[in-house]
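Below is a slice of the complex: some chains, not all, each in place.
Letters A and B mark the chains as written, and numbering starts fresh at 1 in each.
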Amino acid sequence: MKTKHVIDLKDMSPDELIQLIKLANMIKENPADYADACKGKILATLFYEPSTRTQMSFKTAMLRLGGSVIGFDNPQNSSVSKGESLKDTITVVGGYADIIAIRHPLEGAAKVASMYSAAPVINAGDGGHLHPTQTLTDVVTLYNEKGTLSNMCIGLCGDLKNGRTVHSLIKTLSCFEGNRFVLISTPELTVPQYIKDVMIASGSRFTEVTSLAEAMPMLDVLYMTRIQRERFANQEEYEKEKGVFVLDREKLLAARRDLSILHPLPRVDEIAEDVDYDSRAKYFIQTIYGMYARMALIVTMLRHPDKTPMPRKFDTHYVRCSNPRCITCTEPYLPRLFHKAGGDMLLCKYCEGRTLI
Amino acid sequence: MKTKHVIDLKDMSPDELIQLIKLANMIKENPADYADACKGKILATLFYEPSTRTQMSFKTAMLRLGGSVIGFDNPQNSSVSKGESLKDTITVVGGYADIIAIRHPLEGAAKVASMYSAAPVINAGDGGHLHPTQTLTDVVTLYNEKGTLSNMCIGLCGDLKNGRTVHSLIKTLSCFEGNRFVLISTPELTVPQYIKDVMIASGSRFTEVTSLAEAMPMLDVLYMTRIQRERFANQEEYEKEKGVFVLDREKLLAARRDLSILHPLPRVDEIAEDVDYDSRAKYFIQTIYGMYARMALIVTMLRHPDKTPMPRKFDTHYVRCSNPRCITCTEPYLPRLFHKAGGDMLLCKYCEGRTLI
């Protein structure tokens, strides 16, 4: 892998992605060969936002490679509560650990970690922005269950507006040939324009529909997502949306026999419990693939030769990012870094939000 | 061991129990022989209710067998707070880990875990219901300190109504010959009727008394328990009961020289601190036996060949369990499962509570 850190899955080429999937499968087939692959190595899991599931998956992955784990899952118990900057925490932990997995409620936080860490950094979720190891999990599952990452008809259902796993999966599968997306949501929760731009730019076909039942017969893959309560402005809005797209056995009657149902988990009630006993339900196996995906990622990243020891200095822009959920809002020492996005537009290098000069 | 899971110690025959005690002693005598017994294996400790002591004992046990540990001790930090069902959490963690120890505030939760986990499950306490590894600890201690599990006069003192460790110990020792129980409590905190039924059915003699001092001279074993504040309706009721049965050096003057004093710990003030220096105090050594007991249990359970990969479906009854602390109250997808208990009575398979049809 060329990049030292994995902040966004797009840092990886499709070829590199396939290599990683193949390594995940090799580990799955021959776990004993990898049982000491990371002996003596330490993973730090820095979870500024609780996510037992993701953290457990990373920990299990590292332990099954013979490595060990330090970290926290509760920012109230950490030095953060004494007012320490993200930069300082990362600089220190990057000296203790051999590899870091960070989860943070603010967008761009993992990018910040990668700027100051001597150890390679994995983005384990930065706010509503990116969550590349979930997408890696999804493609390892698809590659194994469907035998390909191309020429599929992929339905995505639920909160397509806020669901970062949906955005990331679309971006990744758009790099492979012949995929078609069926976007199933209410008009309020459709995918953002920039995701549509990605599909258009890659030549991937897509349709937007408001009925899960209607879309069902044409799907090779159905990717269900949770209506995330914490992303809603109020309880009322949440109650209104959450029941609309529930997958149950009745809706499945119209589905293909070789459909694969995925879900990033945890689910609330968007998949009825008795769907679990249908052989097309792949969301539990998906978590096992996720463990092997993370094992493959850790093994690969620990091979990277770059061991930059100390923080580097960056030039700063005079404009501030206008995204209120960008990490630059709470970490004032951060250099303001932008890509030019055409016209008077700047694209924040942390959160990818757009700001007018 | 015949059963895959250990939810209730009664799942084990007296012979299997003796085997386990002997293995615990072998590990205690030759720890180096077992230092890699679980190398490469992972224990998940899922503690939905805090219990540092029990969790540390399990962790230490697994680490001293060369294995490693994942888990949580704080449900607020877990996916549970996003509304995930116990079934889903267990299904996923049962895929990550090789063995699970679960503690939960609701009765029957460990039984639920055993229904959906591919990995073997140990009940580390389900509400006021069962706590088999504490009882295992107690019998390993008794076997080593008294040289037998039979023909003893065993005093049990404190909260005999709510103390699950007391109930479990009585049930287990009732399977061995010639044991006699002296039940020392206020009239409000006596053992429930079904525990008396167990003693009667097994032919074990028992007496109920209200004075610790009076009972003292006849005891081979004194099992003290904490008056558990959290089991009381209000603070006043707690204050009234808690000081009544305090063991101190004065009361010990009337005791046998070979008495063994046990306590499941943590204690509050039911044993005066200076009793610690009496050689009959075995409650600290008891925690060491507990560690070896858990090591023996883990080693034994990991030998079990059954690796059921996925959840199975169960038929459900039309009647609901009437116990408000039963796990079925908060996990509505659970099939309602009962044993017939004679007449119009049903016995809930999760919490063992009785419900009228």
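Everything below uses one rule, namely that a contact is a pair of C-beta atoms (placed from the backbone, for glycine too) under 8 Å apart; a residue touches a chain by one contact, two chains touch by 3 or more.
The structure displayed is predicted, hence computed values, not measured ones.
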item	value
Identical protein chains in the complete assembly, only 2 of which are shown	3
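Definition applied: only the chains that are shown with their structure count from here on.
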item	value
Chain centre separation (subunit A, subunit B; CA means) in Å	41
Sites on subunit B touched by subunit A in the complex	40, 42, 44, 68, 70-72, 74, 76-85, 87-89, 91-93, 95-97, 310-311, 313, 333
List of subunit A residues in touch with subunit B within their complex	35, 50-53, 56-57, 59-60, 63-64, 66, 68, 73-74, 226, 229, 265-268, 273-274, 276-277, 284, 287-288, 291
